[in-house]
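The excerpt is restricted to a subset of chains, each kept in its original location.
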Amino acid sequence: MDLKELERRMIETRRDLHRFPEPAWTEFRTSALVAARLEGLGYALKMGSEVIDAGSVMGRPSEEEIDREIARAVEQGGDRERIERMGRYTGVTADLDTGRPGPTLAFRFDMDCVDVGEDMSPDHRPAKEGFASVNPCRMHACGHDAHTAIGLGVAELLTEMKGRLCGRVRLIFQPGEEGCRGAYAMMKKGVVDDVDFFLAMHIGGGVPTGTFGLNSLGYLATTKLDARFTGVPAHAAGAPHMGRNALLAAAAAALGLHSIAPHRDGAMRLNVGVLQAGTGRNVVPAEALMKVETRGETQEVADYVYGRAEEVLKGAAEMYGVRVELSKAGEGTTARGDEELVRRVGAALRASGIFRSVLDTVRAGGSEDATWFMRRVQERGGEAAYMALGADIAAPHHNGRFDVDERGMILGARAMAAIAESLLSQ
Amino acid sequence: MDLKELERRMIETRRDLHRFPEPAWTEFRTSALVAARLEGLGYALKMGSEVIDAGSVMGRPSEEEIDREIARAVEQGGDRERIERMGRYTGVTADLDTGRPGPTLAFRFDMDCVDVGEDMSPDHRPAKEGFASVNPCRMHACGHDAHTAIGLGVAELLTEMKGRLCGRVRLIFQPGEEGCRGAYAMMKKGVVDDVDFFLAMHIGGGVPTGTFGLNSLGYLATTKLDARFTGVPAHAAGAPHMGRNALLAAAAAALGLHSIAPHRDGAMRLNVGVLQAGTGRNVVPAEALMKVETRGETQEVADYVYGRAEEVLKGAAEMYGVRVELSKAGEGTTARGDEELVRRVGAALRASGIFRSVLDTVRAGGSEDATWFMRRVQERGGEAAYMALGADIAAPHHNGRFDVDERGMILGARAMAAIAESLLSQ
């Protein structure tokens, strides 16, 4: 295969995706595009409701918003038939079966964008070269456009290599990684239940182009939690005693949440990121919405802070005689890379010469829901790891001036191909 | 004058205004309409920036919004030339000079609507009869459309009576009564500095059609206060110590404000009606906006609670290392009707036979910024009172199903004419 030509196609794909970014659970155009390409290459596909356990979905928009997003996706060129087949859910898995007995290797690619407005200054390359986001307040500022493009690049390489491999490769195109919303419902659907080797990879993250990190450490277990307080409205001057004040309940909860005691056994984080309460200046506020996230260095610490947060929210509601409804909007766990798998991948990549530098470990921080796939695979006897693909970036992740060194993409695709070659060698 | 015909015109005017409601400081179409009518009747007019002290304006929208509202007003039939003359401010005063020496009598009419969406059910008369609001989330749900129509009706009656009167009548069409935003700036411009008798009147308010209240008591002194907290954003998991949390400052302030001690000398009210804070779940919130109102049964009690509220807001900001900006969005004071004026008005109305029932006092509650005009007139030696014009209502004020018994309007206009006849008799 002409790698230069492949790289050109991958860049074109990434830029197309960059123009049409889709946030969590609305990746209809992206999923349809992925499905079309992989179908052409002979992969066996599942998509949408076939790969998502609806009962386990977190943080999905309302049905009205899904309607609007489907219409938007079609208008932006999404294939209507494929989108209909998805049954209102996004996500794709694509299997390449070699026909020869052997292990199952899965790669995970995430597809969603973030809620950030893209910088339109002429010195921001996507703006200058005409592939900046056309969807307001939405942007691929985390590199998932590149991840998806890499997934499609690997798919081509694997097709060519198929004759030299045994077992099976599964490409998992996941919705809703942002906010840890999508992986859990895919995992619950059984998408990795038969997987022997699971690998996920993130581009950028402080690692420069030409460098690769074999084992990304330190993902925090996290829960994203929405709390909705409902009280009773009343005229604030005329009949204040008839009100039940949701704003004050939320205020007390915010202070209470931030005063949860730290844990001896590891770092802990809690943030009340958003609070919206009340309707009019002279009305006792009867509604409040609070967006919270909790994190822990270990699952035990995360469980402690989440458990205490529930107590605080319920107690604060009781204090003010209001109701509170809690709903999880996302969740991630901790994970560790398997030593033996990391060793094998490292040997393959070092032998391949693709990278100038291959690091044993890199420090990740933040949270990532590929951890659900990793944990599931490990529980069933498989091995898993999370890898860091170096690529220079123009600004921090989630920033409106984010851009990624596109040269990193072909390196990532080649790395995955080399890994498959090593793990699925006949 | 044919009173039936006048009533028909007043109802038509009220329904036109009801269709095109304009909130505080955007009454461009309404002001232009008022000016056109009064000009035709020979009144000497001032309008917009001629009757508003710009430095004393509270709670006015941004200049961008004013631009949009002017465009909207013109589009909805507002006279462009008159609107231009207003200089981006609303409000009209119209003087009728009899040419004979005598006192100056002023009537106040307020013109703005409230931010309420109108009920479109077929059993709601404005919807059924086709004059419901066309401006979304805006509605004349407080009767100011009727007030304005009454003002224009009185203007006609006075023109006819002019030969029998001495002194001068001033009709004051005030913007922004809702939230106590407009009267203060008109008062500061000197609009009532030469007034001997000042009267304001509210329709509805629990008093039935055919009844009139001479002295409306119990308006609470009030301040509407916006507090904007500005902190420092930071990644909530990665660098929480670098953030300065505006949401927590606002939460502490909300609790602190609601815990201000009551005052021995009269009822006191405080409400944090709205709190909006934060942008993203995983970002330390750097912005918070809080809408507060304070009220007191006396000006001293109101000053106490407002003073304590300032301390609480500043202290809470300091606690969390954030800045807070306070801005007044409205203000009203207390007022009492002058006994002698009330007596004279009562005698005139009882003699007139316009109403089935004339009450000495009615209990108002809430706040009203005509109090600024009253206080100013009284300070300069004049007399003032606030009157209640009975009219059955279909639902409470500020409710989407509010509607007023239009028969009350002609009674109100006739009452004012009778009052003028009594106070300005030669």
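Order as written gives the chain letters A and B; numbering starts at 1 within each chain.
The rule we apply is simple: contacts are C-beta pairs under 8 Å (C-beta built on N, C-alpha and C of every residue); 3 or more make two chains touch, one makes a residue touch a chain.
Keep in mind it's a predicted model, so treat the numbers as computed, not measured.
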Subject >> Given 2 placed chains, full-complex copy number >> reply: 4
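Basically, only the chains that are shown with their structure count from here on.
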Original post:
Just how far, in Å, is the C-alpha centre of chain B from the one of chain A?
Top reply: 51
Subject >> For the chain B and chain A complex, residues of the former touching the latter >> reply: 115, 179, 220, 224, 236-238, 240, 245, 247-248, 250-252, 254-255, 258, 269, 271-285, 288, 291-293, 295, 329, 365-367
